[in-house]
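Missing here is one protein chain; the remaining ones are kept as they sit in the complex.
Up next is chain A:
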Amino acid sequence: MSRTLALWRSLPLTSRLGFTIVAALILLALFGPLLAPYDPIERVTTPFAPPSSAHLLGADDVGHDLLSVLILGARPSLLVALLAAVAATCVGMLVGISAGYLRGAVDTVLMRIVDVVLALPVVPLTLVVGVLAGPGLFTQTLVISIALWAPMARELRAQVLSVRERDHIHALRAMGAGHGYMLTRHIVPAVGTLVVPQLVLAVKSAVMLEATLAFLGLGDVSSMSWGMMLSIANERSAFLTDAWLWWVVPPGALIGLTVLGFALAGGAVERTAAGRTVRPTRRRKPAPASAASTALAQTAPEAPLLEVDQLTVRYGDGEAATGGCTGVDLVLPRGRVLGLVGESGSGKSTVAAALVGLMAPAAQVAEGGIRMDGTDLLVLGPRERRGLLGSRIGLVPQEAQSALNPVHRAGDQIAEAVLTHQDLTREQARARAQELLDLVGLPAHAFRSYPHQLSGGQRQRVVIATALANDPDLLVADEPTSGLDVLVQQDILDLLSSLRERLGLTMVIVTHDLPVIAHIADDIAVMQAGFVVEQGETLRVLASPDDPYTQRLVGSLPDMAEFEEVR
C-alpha cells in the first residue's frame, strides 16, 4: 500500500489529475444506474423544461430528464472506447511485435501495410465500412479499431527493436535461446509495460471517434452515449434555443473531459516533454566583488585583460546544487594564450561558459567575479552582457562543425555577427564577411555555401571567422579541434597560432588534449573535479609538474618528441 502511495506521489501533477478524472468517469459508468434520479427513457416532465430543483439539467424536447440521460451515457461512451482500444492494442501488438522481432521481409511487408493505412483518411474510411456494417456497438468497435491499430503497431515495433538490442537479449540469443522462450519470457514482458500508456492514449482517440461516429449517425441507437445525445440535440437544433446550456454543453464537456483525462493519464505531457529537463531557476545576481580587489584592478598600471577571482559555479538550487567549478582563479594578460586543460566533467567548459556568459539555465554563479579590463562582467545586465558577446568577446563553441545553422549561407551567418554590433549597411557587412573568410583561409565562394556543402575543417574556419567578426579582445575556443581528423586539427591549430600573431589576440583555449596546448599556450591551467589543481607557464608545467594529476597527464603524452621540441 505504501509502495502504491509512493508511486502515486512520484507521478507528475498532470498525470495524477488525469488518473483522477479517469477514475471518476469509470465510477460514474459503473454506478450510473444507482445515481440517475429518473429513468432516462420515461417522460418525466414537460418538453424543454428549464433546470429546476427536481430536474437539475432540465429536459429535452420529449421531456426526458437530461441529468439522468447524461449519467447513463457514461457507460456506452466508455464501453465502446475501451473495447475498441483493447482490440486495436491487440492487433497493434501482434503486428508490431512480429515486425520488430522477426524483422527481414515480414517487417518490410507489415510496415508497408502500416504506412498505407496511416495514409488513408480515417473518418471517410470508417464511414464506408460503418455504413455497410450498419450502425451499432459492433460496427463502432470495428471501425474505431481499424483506425487505431496502425500507429500503435509502428510505435510498438520501434520499442521491440530497441529491446532486442539490449545486452542481455543479445547474450540469450548467443546462448541459443528459442524464439518462444525469448518472446514469452523477455520481449513481451519488456514491451508489455510500454503498452499500457499506448492503450490509455488509444482510449482517448477512441472516445473522440465514438462521439464523431455517433454524431454522424453510426451510433448504437439502443444506448444513448454522449455523442448520440449531441447528435440528437443537433438534429432538433437545440443550440438555437435556450436549451443549449443544459442540453448541448454538458455532454460535450464530458467528452472533452474524458479525452483530456485519458490524454493526461497516458502521460501525453511527459512523453512530449521528454528530452532535456530544465530545472527552474531564477538567475541571481552574485554579490559584487569586494571593493578592495576592484580598487586594486583600477590602480594597477598594466592590468591584465581578464581576471577570474574565486569563481564558483553550481548547477541547481540550494542543497541539491552539484557540479560546476569551485574557487577558480585565473589571470590572463593581454596578448597571451591560456590553455585550460582537464577531462570531461572537470569544470573547464563551465568556466568557459561563465567567461562568455552563456551558462545553462540551471547553472548559477555562487560566488566570485570575472573582470575584463576592470569591469565585473557578472554584475552586468543581460543586455549589456550581450553587447560584449560577439564584439569584445568571441566564442568558438564546442562541436563547432555543427554550430552553423543549416538553413542559412555561411557568409550571411558571419555578416549577421557584424551587423549586430556595427552600424554598417548590408553591403559593407558582406564585404567584411568576405574579408574574414580570406583571413581564415577560405576561398571567396565559401560565402555563398550552405554548411552542408563545406567540410568539417571549413566549417570550423567559418565559426572562427564569426568569432573574429568584430575584432574581439578575447577569444574563447572551447575544444576547437574535437571531431576533426588529425591533419585538419593541425591546420586549425596553425590557423589559431597565425591569427594570434597577426591580430595580437588574447585567447583561452579549452581542451582535454594536452598536446594541443603545448604548441600555442603560454600558460596552462589544469582542472580536475571543479578545481584548478595546477597553473603556470606551459614550459614550467610540462617540465616539472607539481600536482600528481598533472604528472599523470604529462606522463601520458603520446609523443615525447613534441614535448622535447617544446622544451
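Throughout what follows, a contact is a pair of C-beta atoms (placed from the backbone, for glycine too) under 8 Å apart; a residue touches a chain by one contact, two chains touch by 3 or more; residues count from 1.
The definition used in the following text is that contacts and distances are computed from a predicted model.
S.K.: According to its UniProt record, what is the protein name of the omitted chain, chosen from "Oligopeptide transport system permease protein OppB (TC 3.A.1.5.1)", "ABC transporter ATP-binding protein", "LemA family protein" or "Protease HtpX homolog"?
M.R.: Options "Oligopeptide transport system permease protein OppB (TC 3.A.1.5.1)", "ABC transporter ATP-binding protein", "LemA family protein" or "Protease HtpX homolog" narrow down to "Oligopeptide transport system permease protein OppB (TC 3.A.1.5.1)" for the missing chain.
S.K.: Which candidate, A:G252, A:G374, A:G441 or A:G536, sits in contact with the chain we can't see?
M.R.: Per the contact definition at the top, the residue touching the missing chain is A:G252.
S.K.: With the full complex in mind, choose from A:T46, A:T108, A:S222 or A:S455 the residue touching the hidden chain.
M.R.: A:S455
S.K.: Who touches the missing chain here, A:A263, A:C325, A:L338 or A:A354?
M.R.: The missing chain is touched by A:A263.
S.K.: For a quick check of understanding: of A:V116, A:V196 or A:A543, which residue touches the chain that isn't displayed?
M.R.: A:V116
S.K.: Can you tell me which of A:G104, A:P124, A:G180 or A:G381 touches the chain that was removed from the display?
M.R.: A:P124
S.K.: Applying the definition given at the start, please give the residues of chain A touching the unseen chain.
M.R.: 14, 112, 115-116, 118-125, 127-133, 204, 208, 211-212, 215-218, 227, 230, 233-234, 239-241, 244-245, 248-249, 251-252, 255-260, 263-264, 268-269, 272-273, 275-276, 278-283, 356, 358, 361-362, 386-391, 394-395, 397-400, 402-408, 416-417, 420-421, 445-446, 449-450, 452-455, 458, 463, 466-467, 469
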